[in-house]
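The complex appears here minus one protein chain, its other protein chains still in place.
After this line comes chain A, so read on.
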Amino acid sequence: MNRKQLLTAIFVIGLLAIAFFCFGDGNEVVPLSPDDIGQGAQTAVDIPNYNEYTLDDVLDNKGNILADEDMAKESEKSPNMETKQVEKINEQAEDKPNEVPESNKKENPLKNETEKEKLMDPKLEKQKIIERDNKNKDKKDKYLTDPVPEGKPKPVEWQDVKINYDKELTCTLSVTCKSILNNMHLFNMDKLEVLPEDGVIYEAQTVTFYEGESVFDVLLREMKKNKIHMEFVMTPIYNSYYIEGINNLYEFDCGELSGWMYRVNGWFPNYGCSRYMLQDGDVIEWVYTCDLGRDIGGEWAVIGGEE
């Protein structure tokens, strides 16, 4: 009797082990093509004036939220400039893969990084991230946000901001989920009918907003206006709204590491979208990630980058 039980136990354990090794991984995430990621990074690199501009603006806002009339005129001009530049970059990005695909790969360290990560033990990686996080504990702000890199806008609490409805500004908004198309093996097939074929839910277009509004406000208004479904929830610990799903594409619909992230002017902020106060001419991109941002080049905002 005892031997029988022992044998059964060994058999069950063996079965579990076989199942673990055979079916354990099949969930590898395919990153987005380097061109698609590069697009955002280049916008940040190619427009050096841009960051200075936003920084100045933030400084101005600290003293006086209502900007001068001259400033307003300037900002009216800049969006056109912006869109032109973005168009140019788009053209460049489209041309590049045909001309110099190899150099493109070299330029982009992301691919090498992901290969390294695959080699690294996931447990070790997790430990490293936790260690790094603990080291930074004192530097974090009230809402657990790591220090924002220099030249990038600091988080602004939406409770403190008074929206100035008299002043209309413009920004560019887009919502895409191209990463899902590369990872259809992880995708929740029930949602197939709401997945756009080209991965574009809301094409990049110029939208108006009022001074003092956050990325979240703009997204909510535009999604409502265009009758695109969207669900969000308030997370008081980060003092920000969390976007659970857009167009019925929810977090975790494409693997357990998937969800919505946002990028402003090519940078993934490391704080919530309600705390990012928009400046005139900002380029907001909402992107779906299948791998905690690693597949779209936004891993720094989630898990911190190695220096």
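Methods note: contacts are C-beta pairs under 8 Å (C-beta built on N, C-alpha and C of every residue); 3 or more make two chains touch, one makes a residue touch a chain; residues count from 1.
Methods note: contacts and distances are computed from a predicted model.
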Look at the options "NADP-reducing hydrogenase subunit HndC", "Carbon monoxide dehydrogenase small chain", "Energy-coupling factor transport system permease protein" or "Dipeptide/oligopeptide/nickel ABC transporter ATP-binding protein" and return the one that UniProt uses as the protein name of the missing chain. "Energy-coupling factor transport system permease protein"
Among A:Phe232, A:Trp260 or A:Trp286, exactly one should touch the missing chain; which is it? A:Phe232
Touch as defined at the start, partner being the missing chain; which of A:Leu181, A:Val194 or A:Val207 qualifies? A:Val194
Contacting the left-out chain: of A:Leu186, A:Ala204, A:Leu220 or A:Leu257, that is A:Leu220
Need a quick check: the contact residues on chain A for the chain that isn't drawn. 190-191, 193-194, 220, 224, 227, 229-232, 245, 248, 250
